[in-house]
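Notes to accompany the following structure.
Of the protein chains in this complex, all but one are displayed in their positions.
And then chain A:
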Amino acid sequence: MSNIDLSNEETTLSHATLPRGAQWLVGVAAIALGGLALVLGMGIVGAVVIGVLAFLIGYPLWALLVENRRSATDKLITGLVWTAFGIAVIPLIWLVYMVVARGASVISPEFLTYSMRSVTGDEQGGLYHALMGTLIVTGIAALISIPIGIMTAIYLIEYGKGNRLAKAITFLVDVMTGIPSIVAGLFAFALFTLLVGPGTRFGFGGGVALSLLMIPTVVRSTEEMLKLVPDDLREAAYALGVPKWRTITRMVLPTAIGGIVTGVVLAISRVIGETAPLLVASGFNPNMNSNAFDDSPMMTVPVFIFTQLSEATAKGVSYAWGGALVLFVLVMVLNLIARIVGTIFAPKTGR
């Protein structure tokens, strides 16, 4: 029996570690280095880059000297992931900050309730007509897309499982997801030029254009949600003597409803900010127009932003920011609704 030496290097479980709070120490040093760069006249961007680089190199290097390779790699990769996260998030926060900071001063009861009818110079105008237009046009798009989209998804998942027609539809839906939005606008414009007359721009046309963009999103998200309903449950319903259509309407859809509603609301918030198709199909109008079927253009918030910006006056630019903030709040409210509805309808598993 040979005596085994248990104290050799391989079996040691502990090693030297960096002092607690080492990352803060390195962080402070990196900030100091960045500050030094700023003082030396490198500009704010250069200073931030130098600070981040100093941290990304310094912290792993220290770990390499005191601890070991694995720990150093861990710290390097962790640092890189955080940096990537920061790069992704900063523009978003910046955007929100800019929209709120520049738009908030424009928002007033007048801005929300006036239209731009015969507003000249510095007179007070508003986006009431555009806000109503957006709600009407998006509402029409939703009314067209939701039934078509959900029924298509039901066909694809429940009836067409893998047959040729279903494969062709899935392919076309994927293609539709990728069409540039202005093409949808041109399609609607051309369609109503043929049906109604040349140069027809009206609210319903805008709704049709948006629904072309919305249907594929609704189909896709509903499909995913229906796929999540286990086949076990369908079989359980069939075994109780429930016909297929009742199984779908009474069991599958209620089980998936939370996800479907979330998907639909997100699809709405996705198209509510579309500009190009509305520019083409729904047009400009400084006046309030609440009839989507009347052969006259209907203003929408994105087009309002576009028009105000192209006026290139100080007032126009600030109105554009105001419009942006209104649109932003609209989308945020829709997303909140989607979340709330999603939690309300989620299948209950509690005891």
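Rule of thumb we're sticking to: a residue touches a chain if its C-beta (ideal position, glycine included) is under 8 Å from a C-beta of that chain, and two chains touch if they have at least 3 such contacts; residues count from 1.
In this text, contacts and distances are computed from a predicted model.
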Protein name (UniProt record) of the chain left out of view, among "Methylamine utilization protein", "GntR family transcriptional regulator", "Phosphate ABC transporter ATP-binding protein" or "Cell shape-determining protein MreC": "Phosphate ABC transporter ATP-binding protein"
Contact with the hidden chain (one of A:V28, A:I44, A:L233 or A:V333): A:L233
Touch with the omitted chain, as defined above, among A:G41, A:G121, A:G197 or A:G241: A:G241
From the list A:K227, A:R250 or A:R339, pick the residue that touches the absent chain. A:R250
Tell me where the left-out chain touches chain A, residue by residue. 161-162, 230-243, 246-247, 250-251, 254-255, 347-351
